[in-house]
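This view holds just a subset of the chains, kept in their places.
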Amino acid sequence: MAVDSRFYDHIGPISLAEIASLTGAKFEGDGDVLIQDVAASHSAGPSEVSYYEGSKAPTPSDVSPNAQACFVVEKFADALPPGVAPLIVPLPRYAHYVAAHSLIRYRNWFDTGPDDGAASIHESARVHSTAVIGAGAAIGDRTVVGPHAVIGPGVQVGRDCQIGANASVQSALVGNSVKIYSGARIGESGFGVMPGPDGATDAPQFGRVILQDFVTVGANSCIDRGAFDDTILGEHTKIDNLCQIAHNVVVGRNVLMASFAGISGTVTIGDGVMLGGRVGIADHVVVGEGAQIAASAGVFREIPAGETWGGIPAKPLRQWMKEVAWLNRQIEVSKKK
Amino acid sequence: MAVDSRFYDHIGPISLAEIASLTGAKFEGDGDVLIQDVAASHSAGPSEVSYYEGSKAPTPSDVSPNAQACFVVEKFADALPPGVAPLIVPLPRYAHYVAAHSLIRYRNWFDTGPDDGAASIHESARVHSTAVIGAGAAIGDRTVVGPHAVIGPGVQVGRDCQIGANASVQSALVGNSVKIYSGARIGESGFGVMPGPDGATDAPQFGRVILQDFVTVGANSCIDRGAFDDTILGEHTKIDNLCQIAHNVVVGRNVLMASFAGISGTVTIGDGVMLGGRVGIADHVVVGEGAQIAASAGVFREIPAGETWGGIPAKPLRQWMKEVAWLNRQIEVSKKK
């Protein structure tokens, strides 16, 4: 995995034997191979370690044959592609997390690397004296940063942007003419929880947030960074206040989301989609281009392009409206009896 | 329009000919007339420019006959009141926004006007050393402002108020004994999105927020300023955490809103209304005095005074409860078959 070195430091490599030792993994083979990085199982490459945690034996598309090693439960160890060294553990994802701690370090406010220079702030930018700009961050021409805003280490903000008061931005690449209103939270760690030996454990999140040109993010809205990949909002997409966009969500261009939109992990939303207030979308759902979703809807499955849906669970709007009207009539009829 | 000069600077006037040139409008008549201000179409007056963007020809109540000029699409140009100069463009609202940029400037942290003195802070007020108070703002007797709070330029805060940590207030007039809890966002730009030539574009918001005496706003709640008019919360109205109140909403006195209330633009809520948790109300809806709305309801139409409603879409509570019970019985019956 190519973690972005502006946000993460590689602190390895360490040998496969050491990784096995750190994680208590059963392991056979060449322990001297050096591991540099962690990766998702489908995309891992040489000198990278991944994990497999499905409930069925992995298929060829589940685990990249190029991975150096893969944490896996004992019963699936033989199902890994040849050449991928199995690291046998009871909790593969947790072991991967433990290994990650020895390979990658999130660059926070205190762990500045040797190459981190001062932030680069264009002379025409206007940054309030109380704003905090991290090492290695860049602020473009004419961009305005409000009081008590926090721009994390390495964050790149383009030209003509507005960052509101008390907003925070980390692990993010921000285009031009982007507005981030007060109190918005860009680039926090997403909600990925896994079983650990002592209880629920936060899975580490290694990705970024990409906000393309002319995106607007409302006050107190949250856009989490990706887990391995990125969370992306396309050009001219407009997000109202108090919305939540989880890790790995990909939103197209000119998408409008009213307040309390809740977009779960790995959702894909096509160009021009419109969401009414407090629409929730379950994880991995795809919403096709130009679809419209009525306020209060709870979306649990794919919405085809151009359709209008509503209700909980969401369905085509006409169907929902008919059901609402029909149910209403049944009760009116029984009142008359 | 009388924008509040505490929050906005007039930077015009400019001639009608210049406005036509800036916006690419087709225009006939006296180009030397000076325009001072932008306004909503129904209330525009002399030396003000408005826009009309309905899908039908404007009626007399849609466009004020006193407006100096009005952006309009070609087919409706002849339907404007006599005396209102048509500025013919394909995107009237967008053109109006472009014109507004040359007439009105939002007073941010950096554009302080020549008359902006220091903030006026009463000697009995207690303002944390890390709070930021903008030019021309006023803080009343015994009011407490917490750490990292941000009070924008020109904001007026009355006596005996509490402003929580990391809260921000802009474009607002705040009465006495008002509490704004930590992280609340008062006076942000509302969610008004219009089509522009290159994609979705934020409509400018020129209004204010008015919080009357004894209002309480919960942590991380958001109350947007009005578009042309004001967003108003009446005396003793109490808002829980994480609520959203959009532009131009008018809330009466003694209204209670539990968490996640989502009040869309231009909603009117009467005195004494009670909203359960996460109630959503669609834009332009009127909720009558003393109405009660059950938790989770999604309100799409007017609720008469004194009634109790629930469900999505919301309906009188008794009707909703009967529908829920009846539907439940149908399934139980079919289980027995």
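Order as written gives the chain letters A and B; numbering starts at 1 within each chain.
In this text, contacts are C-beta pairs under 8 Å (C-beta built on N, C-alpha and C of every residue); 3 or more make two chains touch, one makes a residue touch a chain.
For clarity, every value in this text was computed on a predicted model and none was experimentally measured.
> With 2 identical chains placed here, what is the total number of copies in the full complex of this structure file?
When the whole complex is considered, it contains 3 copies.
Here, only the chains that are shown with their structure count from here on.
> How many angstrom between the C-alpha centroids of chain B and chain A?
31
> Would you mind writing out the residues of chain B in touch with chain A in their complex?
108-110, 130, 132, 148, 150, 152, 166-168, 170, 183, 185, 188-189, 191, 193, 198-202, 220, 222, 224, 242, 244, 246, 260, 262, 264, 278, 280, 282, 298, 300, 312-313, 315, 319, 322-323, 326-327
> Inside the complex, what are the residues of chain A that reach chain B?
On the chain A side, the touching residues are 126, 128, 130, 144, 146-148, 164-166, 179, 181-183, 214, 216, 218-220, 235-238, 240-242, 253-254, 256, 258-260, 276-278, 295-296, 311-312, 324, 327-328, 330-331, 334.
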